[in-house]
Structures are given as structure tokens and as C-alpha cells.
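Only a single protein chain was left out; the remaining protein chains are all shown in position.
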Amino acid sequence: MIGNFPYVAVVIFIGLGIYTLMFKKNLIKIAIGVVLIENGVNLFLITLGYRKGAIAPIYTQAPSGQAMVLPTPQALTLTSIVIGIATTALILSVAMMIYKHYGTLDADEVRRLKG
Amino acid sequence: MNLSNHIPILIIAIPLLAAFLVPLIGRISKKTTGILTTLALSVSLILTIALAVKILTVGPQVYVFGATSPSLILPSGLKFPIRIMFQIDAMSIFMGLITAIVSFVGAVYSLVFMKQHSGLDKYYSLLLLLTVGVFGMEFTGDIFNFFVFLEIASIASVALISFRGIDLGEPAEAGFKYMVVSSISALVVLFAVGIFYGQYDLLNFAALASVIKNSQLDKIALGLLIPVLAMKAGAVPMHMWTPDAYSEAPAPITMMLVAASQASLYALFRVVFSLYNISLNALTVGWIIIIFGLLSMFIGVTMAIIQKDIKRLMAYHAVSQTGYMFLGVGVGLAVLANPVALNQYGITAMEGGIFHIMNHAMYKGLLFLTAGALFFRTGTKNLDKMGGLAHSMKYTTIFFIIGAAAIAGLPPFNGFASKLLIYESVYRFNPLLSIIAMVVSILTLASFVKVFHSAFLGPKLPQFKEVKEVPRSMVFAMAVLSCIIIFFGLFPDLIVKNLVHPAVMSLIEQFKYTGTVLGGM
Partner (left out) sequence: MKEMSRIVKTVTNFVYGFIIIFGFYIIAHGHLTPGGGFQGGAVVGSAFALLLVSYGSLNSQKFLKKDILSLFEGFGLILFIVLGFSGLGITFFYNFLANSGGWFGDAVVIGVNPGNMNTGGVIPLMNIAVGLEVLSAFGVIVLTMASAAEFTKKKEKS
């Protein structure tokens, strides 16, 4: 039962991220919501590879005869973190451009495109 | 070193190499960036046509990265498919042809259209990266590789949409909305990839397709994947980003965004047909896709009639035409389990839907380019301020007439051929759907007559006195698309028999998809 705790944490992260996206008005807080969802999904991917009682999947100077956790989800998560950095940098840059033009970061006041 | 074996990767690697060279060359001279981009994309176009000929005569191709065989042979004799690979069959190369033509035309058009902007080396580099991302989405045979290319395409397109945001505020707002939407959809796709990996330990499309069992978790993954990929393709009720993003991007970029949305549509069809195929409840999922199609068609065209901004109007029409593709393929999916109905009208419905993908890319691209030409000469996108431009811009008027007739479905242009296939086959499935499709087509024609009247007809306005025709490279770009539209309209059964029918059969027959990889293991 205690082994399910990472999955509960994933649900909490994604839930908080969706709450922040839906109900907060500041553009930077919306960016933080996207980052929270991304952290939740990365945690989910890493937790998939866990095997009970196993050690890190590195051959260099490892004790012999030990089971190792799966290394493929770690590669997937690493790629996802790199993509997340590019996404965050771009969202923040676009938010800075919006601030430069409108002087405010409130999502209700920067809406010019309607209909 | 036999280069013809490496064509699948050269289609992607040459634009990627050009994308990395353009910023370095841009330091030395500014003019050669555009020429280098056009050169790289023309090489890509020629290689795509060569690969299409090879696939349609020989069969599906598999290209493995980093090794010669797609699986790893362990010392115990077990074969495990772990390599990243490209798997290109008739449907993938059909979408690849669309991307190659659209990106080449976009690069040629951008040579003059973007000339007075600064930071052009970054623009061309991003254009090449967007092309690489869309090609990768269409060619890949590995589900995580699809996620990576999806993110490459979305990040490049966000940067391109907000390209004019240095001076104006609206492109930045459109870019922000699009970035949040595409981030969320890519993360949900990654979540579904995690669900597949956790159950089966496989990431390869063909290997997953042979072991998938449609358990409860697989149903959850399908329920996550279908709405999210439809959201990236611009289906109602998830279409809110489409009008903003399409209207605020520069005109050649809007054309490539249409190709990128259709690549997500291709991924939806690939997941539903080749990954799940017989194991899912085809009637229910088919009806869900048909409902998406009906909503998109109707809401898209009714929102389009009332618009004043020409590119926003065309963006709503793009949403509406995507509904036709959903309708055609949804009818084919709904009768997938019923072989009699499939042969009678299911295959024809899918042929109509998939042929409509290529037709839509061609005529919608042409319409966006003419809107860009109008913006380039008059400086406005508002239909109330334009008028009487047919006197001075004759070529643009002719291209607009060709595009508007094609989108409304008038013969002898290509819209008529695909819409007729959809009407006839959907009528035999359920007559009401076909009648709604025809009403939408009439409303499309009405809204484009309105645009033609506002922008082109009427007396010459005094503030547009010195408006001339657009430069020759832009006319060349629009002429290429018009020639393809007229050719497809005059010889539709040539295209359907040679390009579209193999694509449809490669979607329906799942065993050929898995057999190409696993049989050669």
C-alpha cells in the first residue's frame, strides 16, 4: 500500500496544476500551472520503472548480483525535462512580451482577440 | 554507400542541417539565409517524391536508427524490438507529400513577404525546424519519438506565431494561448505513452499493435488520446486556439500550421486504426469521431460568416473543413467490423476523408497566401476597409477565385471530387449527416462570395491608389498551388487510385503494418 504513494503524488500534482490553470488570472501563475502538470507526468514516468529492492541502473562499480530498476523510463523522463525547459522559457518570454505591450499581466485585461 | 537506402532520413536530416547552419551563415550575409532554406526544402521535396514512387511500387519501408535490424537479439535468443525507427507506408508518405509541398511553397513565399522584418535568420531556422517536426510526426514508428517531434513542432510554431509580437501585442497573446494548449496536449500524450509502457514494456507502434489487449487501462489511454489529438487538429469544442493562432501568424506560417494540425489528425487515425484496430468497439468510437466532425463543420462555418477579419474568417473555415475529414473517416471506422458495409461504402467514405486532407491543405494554403498578399500591399486585414482591389491585383484575384471555388466544392476543382465521395458514402450510412454536410458547403460558398465582394469588387478606393501586384516570387508560390488544385480537379480518379486508395488500405489492414516490422525481425 505504501508503494502506491508516488502515484497519489502524481494525481495531486496534476490536480493542482489543472486548478491553477483554470482559476488563476495572472499569466505567470498560468505558466506555473503548466510546469506543475509537467512535473506530475515526469514523476509518473519515473515511478513506472521501480522494482522492489533494486538499485540504480549503473554498471560502473556496482555491487554484483543485484537487481536494477528499469533505465528506459529514466531516458524518457530526461527527454521530457529538456522539452519542459524549452517550453517554460518560451512561455515566460511570451509573457514578458505581453507585459511590454500592455503594462499588466492580468489575463482579463490583455484580451484583444475576441469572437 | 547506397544513398537510396537512406532517403527516409535524408528528408529530415537535410532541413535539420540547414536549420543549424542558417544562424551561422546569417552572421556573414543576410540574403543567403532565405536562399539556403529554399534550397534545402526543394531537395526535401524531390526526395519525398522519389520515396513516394518507391513506396507505391515496392511496399512499406522501415529505417532503423543506429543499427541494421529493428530488434536486439539477446544471448538467450529472445528478440526484443527496442530500436527507434521510421516506418513509412502509403498513408505516411501521403501526408509527407503534403508537408513537402507546403513547406517549399512557404519558403519561396517568405523570401519577399518577410523582407522588412529583422531577425530573419531565426525565422528561417524556426521554419526549417517546424518542417522537421511535422515530417517526424508523420514518418515515425515509435510512440515516444512521436511525442518528441510533436513538441518540436509546437515550440517552433509558437515562436513563429509570436514573431510579429515585437511591435504589436496581439501575436504575443495568440502565441501564449497556443503554447498553453499545445503544452497540455503534449503532456497528456506523454501520460498515455506512460500507460502503454507501464503495461507492455514496449514503445514501438507495430510491436504494441500486436500485443494490445484493450484492457481497462488501454481504454483510459484511448479516452485520453482521442480528445487531445483532436484538440491539436482543431476540432470543436476544443477549437478556441485556432482563430487566434491562424490569424496572427504571418501568412506562410499559417499555411504550415494547417499542415501541422493535419499531422495530428494523421496521428489520431494511426492510433485508432493501426494501434487498436480490431480490439476496440468500432461503432462507439466511430460515432464519437462523427460527432466531432458534425460539430466542427457546423460551428466552424456559422462562426465564419460573421467575421470581419479576413484571416480569422479563413481560420474558422479551416475548422469547418477539418470536420469533413472527421466525418469521412469516422463513417469508415464505424463500419470497420462489418465487412459487407465496409466494401460497399466504408472504404469510399475513408477515401473521401483522406483525399480531403490533401485538397484542404492545397486550397486553404492558397487562400491564406492570397490573404497575405492583400495584407502585404494594403497593410490591413479588415474587410470593411478593403475594396476594389481587383483593378490593381489581377493575379491575386484569379488565385482567390480558384481557391474559393475549390473550397466551396465547385467542379472542376479538387474540392468537388473529395466532397462528392464523402456525400455519396455518408448518405448510405445515415442520410441526415450527408444533408448537414451539403448545407455546410452552401454556407461556405456564401461566406466566400461575401469576402470576394468586400475585398475585390467595387470601385477603386482612393487610399489604395498606388497598390500594385505582389512580387514575382509570391505569384510563383501561389501559382504552384493553383496548378496542383486544377490538376487534382481534372484527374481525380488518377490520384484516388494511385495515392489515396493505398493509403486507406494501409490504415484498414493492420496486419500489414505489424508484419513489416515483426516479420523482418
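Per-chain numbering from 1; labels A and B assigned in written order.
The rule is simple: contacts are C-beta pairs under 8 Å (C-beta built on N, C-alpha and C of every residue); 3 or more make two chains touch, one makes a residue touch a chain.
Predicted model only: the values in this text are computed from it and were never measured.
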Visible contact partners (per top-of-document touch definition) of the missing chain: A, B
Residue of B:63, B:395 or B:427 in touch with the missing chain, whole complex considered: B:63
Where the missing chain touches chain B, by residue: 1, 6, 9, 13, 16-17, 20-21, 23-24, 27, 63-68
Residues of chain A (touch criterion as defined above) contacting the omitted chain: 56, 58-64, 78, 82, 85, 89, 92-93, 96, 99-100
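Throughout what follows, only the chains that are shown with their structure count from here on.
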In the complex with chain B, residue positions of chain A that touch it: 21, 27, 30, 34, 37-38, 41, 44-45, 48, 72-73, 76, 79-80, 83, 86-87, 90-91, 94-95, 97-98, 101-102, 110-113, 115
Complex contact set, residues of chain B against chain A: 144, 148, 151, 155, 158-159, 162, 165-166, 168-170, 172-176, 179-180, 183-184, 186-187, 190-191, 193-194, 197-198, 203, 243-244, 247-248, 306-307, 312
